[in-house]
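Only one structure is covered here, and it is reproduced in the block below.
With one protein chain removed, the remaining protein chains of the complex are shown where they sit.
Chain nomenclature is as follows: A, B, C and D, assigned in order of appearance, with residue numbering initiated at 1 for each chain independently.
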Amino acid sequence: MQDLVFYFIAGCACVFAVLAVTQRSIFHCALWLAMTLLSVAGVYFYLEAPFLGAIQILVYVGGIITLFVFAIKLTAHIEDKSIRQLNTQWLPAALISLLLFYILIQAFASHPWKNIIPNAPVTSLQVIGRSLMTGYALPFEFMSVILLGALVGAIVIGKVKK
Amino acid sequence: MIPLLSSIVFLPLLGAVMLLLIPSQMVKLIRTVSVLITGSVLILSLYLMMHFDTSRMMMQFTEYHPWLSGLNIWYFVGVDGLSLGLVVLTALLGLIACLASMGIEQRVKEYFIFYLLLMTGMLGTFLALDLVLFYIFWEVVLIPMYFLIGIWGGPRREYAAVKFFLYTLAASVLMLVAILGVYFLSNPHTFNILELAYVGFAPHWQLILFCAFFLAFAVKVPVFPFHTWLPDAHVEAPTPISVLLAGVLLKMGGYGIFRICLPLFKHAAHELAYIVGILGAINVFYGACVAFAQTDFKKMIAYSSVSHMGFVLLGAASLTATGFNGAVLEMFNHGIITAGMFLLVGVLYDRAHTRELKLFGGLSSSMPIYAFCLTFLALASLGLPGLGGFVGEFLSLAAVFGVFPWLGVITVLGLVITVIYFLTMLGEVLLGAVNPKCSAYQEMNGRELWCVVPLMMIALIVGFYPHSVLQFQEAVLLSLSRLF
Amino acid sequence: MMNIAHYVPLSPLLAFVINIIFGRKLKSASAAVAIAASIGSLILSVKVYQGLSFGYGSYHLGQWLTINGKALNFGIIVDPLTVMMLLIVSFIGTLILIYSTGYMHGDIRYSRYFAYISLFMSSMLGLVLSDNFVMLLICWEGVGLCSYLLISFWHERPAAVAAGIKAFVTTRIGDTGLLIGMLILFFTCGTFYFCDLATVKGPEPLMTLAAILIFTGAMGKSAQFPLHVWLPDAMEGPTAVSALIHAATMVAAGVYLVARCFPLFVAHPIALETVAVIGAISALMAASIAVVTNDIKRVMAYSTISQLGLMMLALGVGGLSAGTFHLMTHAFFKALLFLCAGSVIHAVGTQDIQKMGGLFSTLKITSSTFIVGTLALAGIFPFAGFWSKDEILITAWNNHHPIFFGVVLLTSFLTAFYMGRLIFLVLFGKSRSDLHPHESPASMTVPLIVLSLFACFVGFIGSPLKEAGRMEAGVETYWIMLASSVVSISAIFLAYFVYLRGFLPVSIRSRFKGLHDLLSHKYYIDEFYDFIFVKPCALLCRMAYSFDFHVIDGLVNLVADLAQSVSGVLRKFQTGFAQNYLLVQALGLVVIIIWLLKI
Amino acid sequence: MTPLGYFTLMSAFLFCTGIYGVLTRRNLIGILISIELILNAANINLVAFNKYLGSSDGMGQVLALFVVAIAAAASVVGLVLIIAIYRNAKSVFVEDFNLMKE
Partner (left out) sequence: MVDLQYLYPELVLFGFALISLIWGVLSSNKSLIASLAFTGLICALLLLPSTFDASTSAFSGLLVGDGFSAFFRALILLATALIIMLSMADLDILDEDKGEYYFFLLSLAVSLMLAVSSRNLLMIYVSVEAVSVLSYILVAYFKRDVFSSEAGIKYFLFGALSTGVMLYGISLLYGIFGNLDLLSISAAVAKASVVSPVFLIAIVFVLGGMAFKCSLVPFHMAAPDAYQGAPTPVSAFLSVGPKAMGFALLIRFLFTGDSPLIVQWSCLAQALAMITMTVGNMIALKQTNVKRMLAYSSIAHAGFMLIALAVGTSLGIKAILFYLFVYVFMNIGAFGSVIYTNREEISQYAGLSRKNPYAALMMTISLLSLAGLPPLSGFMAKFVVIAAAVQSKFYALAIVAVLNSVLALFYYLKIIKMMYLSKEDDASPLNISSVLTLVLTLTLVANLFLGIWPHGAIQWITLP
């Protein structure tokens, strides 16, 4: 039963992902991406990582997708459905992707992962919190540098003096 | 005590730094300083020659200091009979070419800076006894040479300069790999050329390393089929630089063969002597043939250099003391004679602004002194007995006859062609009907004459009394030949 | 024996140095310098000759080189052969220098001329004094150089320049053989010294080859077939030079060399045979060409080739004494003839004998001496040529070479015939053009007279090498003298009838037209060489250059161009289109993964 | 519970889809979308491994958390760059940006 839930969510995620990269309208793509991200959040929940799922919804769906939509609106005419969204190298790209996929699943299949059932305790929020404040305090703090940099960068590049 | 060899090597460098500080408008001062520096180098090298002990085959005046101890590279210089002649030759031609450079009007400061750097590189190459040091000096020569050809050269100077630079560099970088190969194959690891001579490398390694070194030297010599940079470089280079190119740079290749290829890789030298000999014979014959087909005066002399340097290879290939003596003497003689030839070509070019042989004629009436000098040097160059060229060629030839008679025969045929093209050249330039254009040419002036006269004197002295040069090299070359 | 022989060549060398450096200041005094030096040499030579009675051999002045551990010295050899040559060279040289003061009077390069002659004499004297091959070769090339310089002395004339080059190169080809030969000798027997030649032993056929190669050098120098082509052209030089170098001395150096190496040749009969055959061919061929030649100097030149051929033949049949004897007599009368020819040319200003005629009346002295020289050359009793030719004939006969004997007789006939033709056309008959000849100055006629005296009487001296190869002139050989005299005299008479009396029917003329063409084209040898050697060689050189330019240099440039074009291709991958880049990256990753997984 | 293999399978699929998108979308924003897919693929792996293999400090989740934050930052920068070039070149199609090539 549980498996079925997973299959459904995973299936949705995959289908949405494919749609997100193939749809003509970029706006639709962004929406399909949102759906994919939501499905992935569902997977997180399924994996008993609710915190991460929540973050996924908040940051990704709430933040990033919104940004995307803004950007799409700002870059006006590209919504037009008549504009081709696939470039000329789609065929080699598809082949490469398929090949890569094939290689990956072959490799994964040969690895003892395929049948592993979880045996460890669920990582609780407390554990994550403690980790962030102790062992991973440095990257956690450092994240602020990245975010600040991105922020300032966005302002510097984005602002236009008239 | 002053380190004599280091002074010889680095005095020009010091001079270059001094020139750097002189404003470029003070042309006279720049010229004076350059002449003084090259003159002092000559004096020092003559002092060296006088205090050189001819009876010892060991390195003399050695300086041995740690340089990059981590890399086991030493500042190790020394002089023996093999290098002494070439050092003196370099110093002499350095001064003469410097005097001949007085005619340079453009960018004088840069010219002499590059010129002095070139001197340092050349002298260092002949004196270095550590492979890395040798390599560094070897390459240092390329850069100023590139500029000297490229800036002050003829119409196709850029092509010629780049070709020279890349061609010789391409060959010498392989030598770098070989140098490192030698280092890691020797035990204990060392770059010291003298110590390496005692290391018996495995036979197959000897072959490979010999070839790698030989290739680098072959391009410099230049050996057929790696010679095509030479005519281009010679034709485009300004006269003094042609003098150094022919007089000294080509000798670096020959010197390398004797300093490195032969003593370090005895087995390979034995195995490959035949091939070296064949290349030498081809050089002599082929160079002469191609020289005969030239219509450009300078190009003809350039190809004649190819032809003459074949004797160096032949002498080396014989692996006998006679051949070695011949080859090293031939290097010296060729340096003297061809340098003189280039000076004379330059004299003519300054007046006519062309080097087409066909455009001259009957110069011996308007320029008798010039005609005498040219005839003298041409005869010396074609190996007329009694003049310098003959002795080296004869010794090489005699030695090669004892080892590879057929190569000797081919070589001798090449000599016949040499006679033909030199005489044809003399006929076209000096003799024949007087070309009205040429009748107005000024006779050589004092500076031009005094640049050539010492060379002619030396050619004559060596021709009649070869011992004057041979005495320095005989001992060391004999000991070298004993290795085989 | 006194060790003063080495001073003999130094005296003219000094003259050379003085003349070349101060020539332009000395002006006409340069002749005096040269002559003084030459006389000095002559005196020294005489001293050396006197010294001979104390014994002879060689001595060393010092070491020159070391070759394969063997010392090579400045060595001087003094023996009758050398002394004979010394005397000939210095004596004739002196006379010719005196002659030249008149002949070259007013030339713009007067002092240069005397400098060259002095250098030549120095080299030539050095040549005959050398006791080893290497020193000989040095001087050998030195005389060749002087020959070159003097042939192209009037270098405003392109023909003179070409002739100089031809002479130098042709002899150099022979020298190549000499060089190889002596090196073979050195590496098989370990010596360069002439004195060892009598005792050397070496493997056959290498030794024979060495001997023949050494002879090749002699062929070049002595203008023997097939290397004779330079000598007629060499007549472009001043006539006095032709007399000295191309008649009396330098061309004899080849004969001298064979004589000097005679023990080697004797030890190898095939080589000796070769010498004789080449000599015979040259003698006949040159004599036959001389019959139809119209240029007075070229007649002399062919005559010289022919006579040198006779000397070679003599040596080849084993007549060392006969050969050297003829060398000596020939030196005098041929120098005389050349100088006479020079005087004639000086007088009439042309060299074409068809334009001369009847000069005897105006040029008394010249003509008389000319006739003396002719008789000597023709071998008329009692002139010099008679004796030496007779000795050749005797040697050939005694050594059982009837064919060569016949060749010599035939050559004698031809020689007498063309010389007869020459004097009848030049000196007698009527003048065939309006020339105003005048007798030459005393500086020219005195040497003529002196030489003609020698041409008359030198034959009585006999071969200087009698001791070495003495031949008893028995009673049975008188018929040989008789035969040779008859042959010569009849030839002169024939020439008299043909050329002076015009006693030659047109029918005969036309019948021999083919032969005449063949002869007047010198057997087409020049054309043949041009076709076989000169053109192919030039072509080879041009091809070599074009190979060098297009193939070898082409390859070098190709590498550079290749790098450039590879660069051009590679940079096309950098399309500027970012997703291409990404594709390359992805592809790269996949390829690397596949590669690693497979391995 | 679902075997780990399925999660890796899913992540591989998303990863490859993302790669495909990056390589084929003409629109820069489309590429950005595809890149998000790649990051999510990695995150699924991280979280799944974290659960299945066990980890005392929850490293997988921590890293996934960082990835989300970084993805946000990167997206911001990416979008700003897109806007900047849109301002300069009036296009958001990748193939239009080839001023610099070869």
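As a convention for this text, a residue touches a chain if its C-beta (ideal position, glycine included) is under 8 Å from a C-beta of that chain, and two chains touch if they have at least 3 such contacts.
None of these values were measured; they are calculated from a predicted model.
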Shown chains in contact with the undisplayed one are A, B, C, D
Identify the residue among B:51, B:189, B:204 or B:358 that touches the chain left out of the display. B:189
Decide which residue listed in C:7, C:22, C:496 or C:581 touches the omitted chain of the complex. C:581
Residue of B:39, B:181, B:405 or B:454 touching the missing chain in the full complex: B:181
On chain A, residues whose C-beta touches the chain left out of the figure: 103-104, 106-108, 110-111, 113, 134-139, 142-143, 145-146, 148-150, 152-153, 156-157, 160-161
The missing chain sits against chain D at residues 8, 11, 15, 18-19, 22, 28, 31-32, 35, 38-39, 41-43, 45-46, 48-50, 53-55, 59-60, 62-63, 66-67, 70, 73-74, 77-78, 81-82, 84-85, 87-89, 94, 97, 99-102
Please give every residue of chain C in contact with the chain that is not shown. 560, 563-564, 566-568, 570-571, 574, 576, 578-582, 584-589, 592-593, 595-597, 599
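Heads up, the rule we're going with is that only the chains that are shown with their structure count from here on.
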Most central chain by CA mean? B
Taking the mean of the CA coordinates per chain, how far is chain B from chain C in Å? 37
Cα centroid separation between chain B and chain D, in whole Å? 65
Quick check on chain D: which residues sit in contact with 2+ other chains? 19, 23-24, 94-95
Of all residues in chain B, which are in touch with two or more distinct other chains? none
State which pairs of chains touch, listing all of them. A-C, A-D, B-C, C-D
Chain C contacts chain B in the complex at 20, 63-69, 134, 137-142, 145, 148, 152, 155-156, 158, 160-162, 164-165, 168-169, 172-173, 176, 179-180, 183-184, 186-187, 537-538, 540-542, 544-546, 548, 552-553, 555-556, 560
Contact footprint of chain A on chain C as seen in their complex: 579-580, 583, 586-587, 589-590, 593-594, 597
Across the complex, what residues on chain D touch chain A? 1-10, 12-21, 23-27, 29-30, 32-34, 36-37, 40, 43-44, 47-48, 50-62, 64-66, 68-77, 79-84, 86-87, 92, 94-95
